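First comes the structure, then the notes that go with it.
Here the complex is missing one protein chain, while the rest keep their positions.
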Amino acid sequence: MKKKKNEIKLFCEFVIPPMLIWASIVVLPLIYGIYLTFTNWNGLSPDFDLVGFTNYVAIFKDKTFLSSLWKTFVYVFFVVVFSNVLGLALALLLTYGIKLQGLFRTCFFAANMIGGVVMGYIWNYIFSFALTKVGAVTGWGLFQKSWLTSPGTALIALIVVAVWQLSGYLMVIYVAGLTNVSQDMLEAARIDGANGRQLLRYIKIPMIRSSVTICVFMAISRAFMSFDVNLTLTAGGPFKSTELLALKIYQTAFSNFDYGKGQAEALVLFVIVAIISLVQVSVSKKGEVQA
Amino acid sequence: MKKHVVASKILTGALAVAMVASVPAMNGINAKADDKVEISLYTTVPGHDDDFEKFCADFMEANPDITVNYIAYDSSEKQKWMTLYASGEAPTVSLMDAVDIRENIANMAAYDLDGDDSWIKDQVDDSNLAIFKDENGSVYGVPNSVQSMGLIYNKTTIEKATGEEFDPSTIKSNADLDALCQKIQDGGVSPIMFTGVDWSLGSHFLSQVFNGIQGDEEAQKAFIDSVKDGSAELKTNDAWNGVMDTFDIIAKYNYNANDPLVGNTELDGQAMAKGDVAMWFMGDWGWSYLESVANADDEYGIMPCPLTASADDAVNQELAVFPAKGYCVDGSQNDEAQQAAGKKLVEYLTIERAQDMSDALSIALPFKNVDVTVASPLANVTQAYVADGKVQSTYAFSALLPSDFWSENGAVMQQYLTGQMDRDAAADAIQAYWQAQ
Partner (left out) sequence: MEAKKRSNTIVVFIIVLLLAVFFIIPFFLVILNSFKTSPDFVANPFSFPDVLHTENYETAFNTMNFLNSFKNSILICVIATGVSVVLSSMNAYVLTRKKWKITKAFYMILIAAMVVPFQVIMIPLVKLYGSGLGLTNNIWLVTFIHIGLNIPSPTFLYSGFITGVPVELDEAALIDGASPERTFFSIIFPLLKPITMTNVVFVALSIWNDYILASTLLSLKEVKTLPLMTYAFLTTKSADYAPMMAGLVLTMLPVMILYLFGQRYIIEGIVAGSVKG
């Protein structure tokens, strides 16, 4: 009896305060936000009407939304694949035992120390001024035009920047996972004559499956939410070819004074990301080696 | 012994205290003493926070019973406005585009033209107020400047390249423009350029199809309605094809043709100042890009962008002048005393400080009874065109184009410029945009 009372007390002291703060900041506004998706509020006017599912119907009829959704999928796919491959590769290299490992890890993580807005600006200068200069001097066709001015290369530029930042972040988690791989097991395998490739394939990769789960989850949610870099690097241009969903939502809600619809688009994005990451996490959890 | 528990309780308690304690602190800022009115000013003019802050400080000195909080410029202009409204901090006075004021008209307080605000009637020509009116004719905005869009030219560069004296009034049709460009190009100088950004192409250039070339306000409205309901086909419309012929000429000689969408006004300004390029489709605000880099001996001007093939069409000689951004006053979250103080601030900024405002922002002014010397040579030309009455109506541009027009159709124009869309496809896309409205 006393134990139960104590446990309730502990729950009230430890769980209720953070959950309450969190709920007041996220859940309450979320509910209100969902309500607003059923209105035609323009974001300013003191009054608005309930319009039922009109906004949701409009979204799925809106070709620009669907094309933005498609582009977002393309972007997310490449970002998730490349950032994980590169992140893992960096982690493998940085657990090899070379000199200055700590310093190198810092270098690769450095991109995560600055905000997306600032980062977009830096890369904007690089693509517009530095790389075109390289193109002019060397005559390489690849860099003679700014990458930000034609649709294909602008999307690639966005992916490059996202991968540049994210892979350093994921590297940290992969390094952690790799360091966890038992040295005894590696040693035993080596004595049995396993070569480097085999060690990777049969020991390291299976042992870091849980890191893969986390990293893919993080990469997916981050890539879907990309907003800052999109805004300051390409601003959706040229001609809206790189307008990813999060930016599109922002434009609908704030530039076009269609708040209700923008909010509905954001909710659709939320549901999509939630479903995808749920599927991803449960599928890859199944494949994980029980550690 | 219970130290840690206490610590955790203090922590959560401290939060609550911080929240509560901050409320009175805030009220301290907002509290209105009996005889003092507190108002706020929000502008969407980038890069002039210092100037506006100075104006506010001077205003407060002249009106000790009014306090003005200046809300600094924020690049997310409309989002900022919305959040200010959502947070109950609606600015008393906001300097916004006409189309934004219209979106928010339910919250706005009209100016009383027959009462306290009768100065507006004396100062501002009705043509410059039209875009700030609702259906009943109430006025919700006072323009802070008139600006023009057209072709900026560097007279010195043109004359050096052609070896002849240049007179902008000789450019009476797009064929004349073509011939001039050819002559400049033969002289070894790049004749003209577009800055390939959506606002310049999609809003300024494209709006010429719907502006004065169609006639007066009513004609412009009627044309847009007919495009919306499909009774007019943009593709085969003469105005559209004339304007696009001009577009093709500029695109043909475009200095930025190698990479047309770089869209950097600074670099373009530098190219013009260096004499690498002679003309630029932009507006008189382009002086702000030129001012710091321009050669002091070079002579600059702005001229109408010719839109048709016929030298007899008056519109080819009329500059597209429009009242840019207007001061509007909030009536939903500001009481009457604040509204009155706000309107007083508007009069102060527009009329009393006319000269300083013109100097600070390098703009021409729409006010009849103030004597102002405009420092910007381009804005000076604008003012001269206004004085001569050689201006075309830009009612459609300011009042009829929806707020996403520039970004949606800017994308179309960019694709046309890079050759990824032909003229008919562009026309269809723009017509489809209108029909979806």
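Letters A and B mark the chains as written, and numbering starts fresh at 1 in each.
Throughout what follows, contacts are C-beta pairs under 8 Å (C-beta built on N, C-alpha and C of every residue); 3 or more make two chains touch, one makes a residue touch a chain.
Everything numeric here is computed off the predicted structure, so don't read it as measured data.
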item	value
Sites on chain A contacted by the missing partner chain, in the whole complex	6-7, 10-11, 13-15, 17-19, 21-22, 24-30, 32-33, 36, 43, 90, 93-94, 96-99, 102, 104-118, 121-123, 125-126, 129-130, 133, 164, 168, 172-173, 175-177, 179-180, 210-211, 214, 221, 224-225, 227-228, 246, 249-250, 253, 259, 262-263, 266-267, 269-270, 273-274, 277-278, 291
Those residues of chain B which, in the complete complex, touch the missing chain	1-2, 4-5, 7-8, 11-12, 15, 18-19, 21-23, 25-27, 29-30, 46-47, 49, 69-76, 79-80, 82-84, 86-89, 265-267, 270, 289, 292
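Definition applied: only the chains that are shown with their structure count from here on.
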item	value
Centre-of-Cα separation between chain B and chain A, whole angstrom	36
Complex contact set, residues of chain A against chain B	13-14, 17, 21, 42-47, 128, 145-146, 149-150, 237-240, 250-251, 253-257, 259
Contacting residues of chain B [partner chain A, same complex]	5, 8-9, 12, 15, 76, 78-79, 81-82, 85-86, 103-104, 106-107, 196, 198, 258-264, 332, 402-404, 407, 410-412, 414-415, 418
